[in-house]
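Just one protein chain is left out here, and the rest sit where they should.
Our next item is chain A:
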Amino acid sequence: MFLTPGDLEALWLTARLAGCVTLILLVLGTPIAWWLARSEAWWKGPVTAVVALPLVLPPSVLGFYLLLAMGPQGVVGQLTQALGIASLPFTFGGLVVASVCYSLPFMVQPLQTAFESLGERPLEVAATLRASPLDAFFSVAIPLARPGFITAMVLTFAHTVGEFGVVLMIGGNLPGITRVASVQIYDHVEALDYLQAHRLAAVMLLFSFVALLVLYTWRRPQKMGGMT
């Protein structure tokens, strides 16, 4: 067999994690991006900076704070315990929470750019046709911003697939629960099993290339279609 059962399990786990994170961020990130694209509040600057933080922070910083915050003495840990949930490190839920923080800018930034490039006109036109703001958002803004949504979702998914440092720091390396593909490759290398590391790494390389290829070939006709 080309990949071991452990490798397949890690890949499946990675796909589930990236899928969950993409869906959650779609719901969380869209209103944030919409607000950032249209607000003129003074605290837009600080919010933009907070959203962009994971782009510049080392994963070890995120992993360190998450490990402390989600532990039994941490703020998040106290909250989850009060809610009757066991602590989040070493669980799939913990990885989802961590990855949502880690991948947030990859969802928000492309959406924000897409919303900004819409301008005021389409929404004003919709308003004169008596569309409520919510109606205008769903039937005008979202369809027009579709290329932005595709970019945001592909980048969020692919970036979550590529996550390593944070899951290494809070995951506990549990097969089927927190041992994602990037950690599995690391384990193969540490265990000096280079052949298996090569095989899984090649799968990841191919996936990343295809994801980006799809993204860049898809976007071009979309843009032209929008202009005609």
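FYI, contacts are C-beta pairs under 8 Å (C-beta built on N, C-alpha and C of every residue); 3 or more make two chains touch, one makes a residue touch a chain; residues count from 1.
Heads up, the rule we're going with is that contacts and distances are computed from a predicted model.
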{"item": "Omitted chain, identified by the protein name its UniProt record gives, among \"Molybdate ABC transporter substrate-binding protein\", \"RsbT antagonist protein RsbS\", \"Sarcosine oxidase subunit delta\" or \"NADH-quinone oxidoreductase chain 5\"", "value": "\"Molybdate ABC transporter substrate-binding protein\""}
{"item": "Sole residue of A:L67, A:A126 or A:V154 that reaches the chain not shown, by the stated touch rule", "value": "A:L67"}
{"item": "Chain A, residues in touch with the chain not shown (by the definition above)", "value": "67-68, 70-73, 86-87, 89-90, 168-169, 172-174, 187, 189-192"}
